[in-house]
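My questions all concern the structure below.
Here the complex is missing a single protein chain, while all its other protein chains stay put.
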Amino acid sequence: MNPVDLTTQLAGITLRNPIVTCSGTYGFGEEYAPYCPVDSLGGITLKGITPLPRLGNPVPRLAETPAGLLNSVGLENPGLEEFLKTYLPKVRQLPTEVIANISGFSLEDYVQLAQALQKDSGLAALEVNISCPNVKHGGMHFGTDPGSAEEVISAVKAATDLPVIAKLSPNVTDIVAMARAAQRGGADVLSLINTLLGMQIDIHQQRPVLANTFGGLSGPAIKPVALRMVWQVFAAVDLPIIGMGGIVTWQDAVEFLLAGATAVSIGTGNFVNPQAPLEILRGITDYCRQRGVASVGDLVGLAHS
Amino acid sequence: MNPVDLTTQLAGITLRNPIVTCSGTYGFGEEYAPYCPVDSLGGITLKGITPLPRLGNPVPRLAETPAGLLNSVGLENPGLEEFLKTYLPKVRQLPTEVIANISGFSLEDYVQLAQALQKDSGLAALEVNISCPNVKHGGMHFGTDPGSAEEVISAVKAATDLPVIAKLSPNVTDIVAMARAAQRGGADVLSLINTLLGMQIDIHQQRPVLANTFGGLSGPAIKPVALRMVWQVFAAVDLPIIGMGGIVTWQDAVEFLLAGATAVSIGTGNFVNPQAPLEILRGITDYCRQRGVASVGDLVGLAHS
Amino acid sequence: MLTEGQVILHEPLGDEEQKLRKLVLKSPIASKAEAGQFTAVQVKDSAVPSFDPLLRRPISLAGISSEKEEITLLYRIQGRGTEILARAQVGDRLSMMGPLGCGFSLPAEGELWLIAGGIGIFPLYPLAQKAMAQGLQVRLFWGAENRPFLESAGLTSWQALGIPIELSTLDGSLGHKGLVTEPVGNLLEKQEIRGNIISAATCGPKKMMQAVTELCLARQVPVQVSLEERMGCAVGACLGCAVALIDETGAKVHKKVCQDGPVFQGKEVVWDESC
Partner (left out) sequence: MLTEGQVILHEPLGDEEQKLRKLVLKSPIASKAEAGQFTAVQVKDSAVPSFDPLLRRPISLAGISSEKEEITLLYRIQGRGTEILARAQVGDRLSMMGPLGCGFSLPAEGELWLIAGGIGIFPLYPLAQKAMAQGLQVRLFWGAENRPFLESAGLTSWQALGIPIELSTLDGSLGHKGLVTEPVGNLLEKQEIRGNIISAATCGPKKMMQAVTELCLARQVPVQVSLEERMGCAVGACLGCAVALIDETGAKVHKKVCQDGPVFQGKEVVWDESC
């Protein structure tokens, strides 16, 4: 039996396989290492960083929902300076491709972050989060207005020599319009989806469960929406896609590949099963083998035909 | 112990309690009668009708997802003429308030339907579905563009003397903008949410499960999104809200009331438990009694303060 | 009717590897049910509520005993729903809706041919019992993968009825080697049966039922077909389970498998469309 070729090309980055992990769910790459060897992953995406350190939102920050998870972490992060000093030297040693994730409240924020993160940082790519729904001021704007999205992506693109991944918010009327805007801005890859804005109410205390009222919904509950958006964007825009949103099992991952994702990213799934990436990798490999698929890339978008 | 006052006022309509059922999930009111006495309901909403009969989409039309259901029924309905002839005489006899639900592909469609349905029809209100995601041409447009939404609601309002309920789609960037547009158009009540657009892929056959590719996601999976939208609209727009999306238990229903819904509507929950409306009614009543709440209306929006 | 059925017996049906199960429940459904009707059973494996999986599963009534107030469900473990169902223990109570839908109707006289494909055999047994009780002649055609399946899925009970049985297997391990439609077609061709009053009822894979219907109609044999479709409400309220039919006027209409069916007149079904 021939081995299945798992290597995955994403706009010049070569991943050993199509499995990556989602920003904000995988810390800075070391936390899950005892559960899932980092060198078995195609890549990891780091927690989103901002120019200045952020304490994030008050707790409770999490709420469980039917087959889902609400979070209102609110972009807690050490800030750019501390990231460069303390985290970057460690993450660049990790035996996998490392994608940084950046967030900002203004165009200047994004540019400042992008300028500080170039190819010589050892990072593989820059994922631009224009979609975090938790930050009240500004964050949402870039992710829901095509004009602003184009502007911020092209500013980032101009500021760094790293490949640029635009991470899209699902909280929009027209995901394809957002994807096209990111493409016009020069994005090399699209990453979708971020979380859906949701909330939960504590009926005993008669107030929202999350201290921040709203949070981002992730996990299996949102998988049908994520898959639909990957499908739509694949059909309309000629850029590679990192698909995410509710992937826990290998079957979920195969759905995303067939819908048009070149790589798949695991977020909340890690909380359910810290070995989910490993099991997904194994499952995808077996699926290819059983069907005589020589390269995992051959699955991408197959359900469209 | 004083009895709890369950009567619910919705823009001039008096419901005996705040429990109604969702359009498209409760047929024309008789199908579930053996499971849940119609006279125990505050109201029922009929399957959406269009001017002409529609066969709807090919099967499979349903797919189960984690804590959710995708449907692509595609507005199958007997059309206005047959509705008036065969269905209306029966539904107007039902011992509860009956809300008709209308859909169209043009402004004229909506006006035609609205003109045919006046107070003397015996109906309690007209719910205008500007949000059905299943129809490829037109349907979505009214539900995602504030200008068109305002236009269609005001045309309907002008054409009927029945109270007008605008049913909003969650597939938008800004639900409050849509709610405001409906208010400007003269809506008496807002109803939210309709289904989220989603899909599922059959990894064995390598094609979408639904013959129509996309379908509307309903059920517990979408509850956090629905609740958030009800919360946002309640905070911003001064119109009564019928809240729906994933309500199966009485606790779910109380969450919606506390978020700002004046009435709650059960859709997919009926499929899970055909006595869900009864159990929800009982649960809400006990909740009020145990907390010394005299009238269910006192719960509405309570979690905002 | 929404009631709880209490599990009285739950055991593998035949060889374990066929993944077939027999589930007998004490249920008031028994007193009202007819052959061809079904129940929508909640699949849950725990006293603690969960919304995943969400929906009930439609399962045909494969045995109806109104005296004992018992119904029998026969099913194959196929996915998560039936896997969960398979874990029900004797004594457990399952939430069931039913009897649902419209079952088979019996001809007034003559010979009733039952034509089954695979697990499509299950709803036909109570029909055979009822037909024989009414003095009709019953004949079974049953096709499947192979002998172990047929033997597991209840062949002996059928043989016990003492009716003529024509078996087919794809691998030839029992009966005719090939499709069930072949023996059906052969017998329909025979001169001597031409004079008889024959009607047919079929249940199985869609393609097979279509072929059976075409064969029968070509010989003016009326045929009832039992269709399957994914269900939401199971009571006619959601239009999830639509099937396309040609009505008396020749117009294409949609009916609901759950409420108008699952049994339809074969001549009405529009086979070549999914809906």
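The letters A, B and C name the chains in turn, as written, and every chain counts its residues from 1.
The rule is short, and it goes like this: a residue touches a chain if its C-beta (ideal position, glycine included) is under 8 Å from a C-beta of that chain, and two chains touch if they have at least 3 such contacts.
Since we're looking at a predicted model, the values are computed, not measured.
> Thinking of the complex as a whole, which visible chains are touched by the chain that is not shown?
Taken over the complete structure, the missing chain's partners among displayed chains are A, B, C.
> For the chain not shown, which residue from C:Val48, C:Ala108, C:Ala133 or C:Ala251 touches it across the whole complex?
From the options C:Val48, C:Ala108, C:Ala133 or C:Ala251, the contact with the absent chain belongs to C:Val48.
> Among A:Pro60, A:Gly122, A:Gly283 or A:Gly297, which one is in touch with the chain left out?
From the options A:Pro60, A:Gly122, A:Gly283 or A:Gly297, the contact with the absent chain belongs to A:Pro60.
> Looking at the full complex, which residue from A:Ala235, A:Val272 or A:Ala294 touches the chain that isn't shown here?
A:Val272
> Could you please point out the subunit A residues that touch the chain left off the display?
24-27, 31-32, 34-35, 47, 55-69, 71, 73, 76, 211, 219-221, 248-249, 268, 270-275
> By the contact criterion defined above, which parts of subunit B meet the unshown chain? Give residue numbers in ascending order.
Here the touching residues of subunit B are 66-67, 220.
> By the contact definition given up top, give the residues of subunit C that touch the hidden chain.
45-53, 80, 83-84, 87
The criterion applied here is as follows: only the chains that are shown with their structure count from here on.
> What is the identifier of the chain with the smallest separation between its Cα mean and the overall Cα mean?
Chain nearest the overall C-alpha centroid, as shown: B.
> Count the C-beta contact pairs for A-C and for B-C, then tell me which is higher.
B-C
> Can you check how far apart subunit A and subunit B are, centre to centre, with Cα atoms defining each centre and the answer in Å?
34
> Can you give the whole-Å distance between the Cα centres of subunit A and subunit C?
47
> For subunit A, give me the residues that contact two or more of the other chains.
Counting only residues that touch two or more other chains, subunit A contributes 66-67, 220.
> Could you pull out the residues of subunit C that touch at least 2 other chains?
Touching at least two other chains: 51-52.
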